[in-house]
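Excluded from the complex is one protein chain; the other protein chains are retained at their positions.
Our next item is chain A:
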């Protein structure tokens, strides 16, 4: 970074201090319109999830067969009371989507948190101790990576039993190798640097070296991967829900809603269209954010 500042044209102010890291980050990040759009969508989804109790017009689980399969308000027979229509047992689709946002965000965050926590520790251990420990951990991760991710998740859930909790565990395990590899690679680059040697010479123990010295310097790739990981987690958990292996009805999880609505595809387009659209938009937003974060945080890609 220092070289870049020095090479900067002297026109501005030769003595100017480098901008605050956060401000610099925002400069790179905001130049990417897609990333900003992704961030805006994510903030909106988070707000919707937090305010679900206030903004949802109906109880997401309240059934009323007299109004089953009402179309959205702009179609004949629809009413503004149920803006996006109702499902086969008369639940308001908009309200279910709003509460579904809570579930999807929860899934994304919990899955990635589990994966990062375990993955980082495994990666640090592999990078620090090398030898047999490393071979064992990395071979295991290679095996997980070899298997198609959803197949492995399906097998795990099939064995543990269907349900949201088991689905989240399965997806967390499936995305684990990415974090282990990242953390290990970062550790190996960092440990050869002088500051680590200095810390070691001044008597820092391995645990301190791992968590206090090296870990803070490999957060950037982990943050990028976390954002991309949330989109994978939401997508895979929804796929499991769709297959009947994830969240179980009547939970308003988006994938589960699609599974419930599947047989009505020929009669009511709205019951299948909106939940999937919600998944697509949310996943797209996290992917956009991840791409933007990578461009802004990864110094190797900076131009």
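Note that in this section a contact is a pair of C-beta atoms (placed from the backbone, for glycine too) under 8 Å apart; a residue touches a chain by one contact, two chains touch by 3 or more; residues count from 1.
Note that contacts and distances are computed from a predicted model.
Student: Which name from "Nucleoside hydrolase", "Formate dehydrogenase", "NAD-reducing hydrogenase subunit HoxF" or "ABC transporter permease subunit" does UniProt give the chain that's left off?
Tutor: So the chain that does not appear here would be "ABC transporter permease subunit", according to UniProt.
Student: Among the options A:149, A:227 or A:251, which residue touches the chain absent from this view?
Tutor: That would be A:149, which touches the missing chain.
Student: Identify the residue among A:214, A:247, A:279 or A:293 that touches the chain left out of the display.
Tutor: A:279
Student: Identify the residues of chain A touching the omitted chain, counting contacts across the whole complex.
Tutor: 34, 139-140, 142-143, 146-152, 154-156, 158-161, 231, 235, 238-239, 242-245, 255, 258, 262, 265-266, 269, 272-273, 275-277, 279-280, 283-284, 287-288
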